[in-house]
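One chain of protein is taken out of this complex; the other chains stay put.
And now, chain A:
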Amino acid sequence: MRLWPSFGRERAPRINRAPSSLIARGTPWLTVMLASLLPGLSLIASAPVLPPFGFLVFISWRQLRPGLLPVWAGLPLGMFDDLYSGQPFGSAVLLFSAAAIALDLIEARLPWRNFLTEWLVAIGLIIVYTGFALALANLDGAHTPLRVTWPQIVISILAYPLVGRFVALADRLRLTPFLEIR
């Protein structure tokens, strides 16, 4: 199945072309930031129903291309996410950074990759992330019961492979050579 028209593959010439380094480096940051905005803009929810897309795209990039987003990327990206997520400020800074480090430690022990292990690792991270996000919000004065987060956890787990597909697509576009080399 082709998810993107043949832009940059057949029609556009590829010889003597190079990808833009700005796009090649900036796409991961931009997609995570847009994904942080997405849940807020897509609907006015009266319950936590949408997955934390910013976090999903972040760990997806870290799994697909380890090292493209540095380990410290959780600091600026988490700060951006905190501005819009409604969590107490600092919650995503802490959780994004901790997830990046945890993912590195896990990947040092699991050097092979396949769909299932990556999904299982992501499921673990999603559950821990949602739990901690709830705990931090509750420390800040709310007292939401744990059961409220179950639908969100299930939706996030099911959405993760789709987010992975989207990130893979963004990764292909990122490296599309279109700048003429002089």
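Please note the rule applied: a residue touches a chain if its C-beta (ideal position, glycine included) is under 8 Å from a C-beta of that chain, and two chains touch if they have at least 3 such contacts; residues count from 1.
By definition in this document, contacts and distances are computed from a predicted model.
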Protein name, per the UniProt record, of whichever chain is missing from view ("Cell shape-determining protein MreC", "ABC transporter ATP-binding protein", "Polyketide cyclase / dehydrase and lipid transport" or "Hydantoinase/oxoprolinase family protein"): "Cell shape-determining protein MreC"
Hidden partner chain, touching residue among A:32, A:57, A:122 or A:137: A:137
Identified contact with the non-displayed chain, of A:31, A:63, A:152 or A:176: A:152
On chain A, residues whose C-beta touches the chain left out of the figure: 37, 39-54, 70-72, 74-75, 78, 82-98, 100-101, 105, 108-111, 133-134, 136-145, 147-149, 152
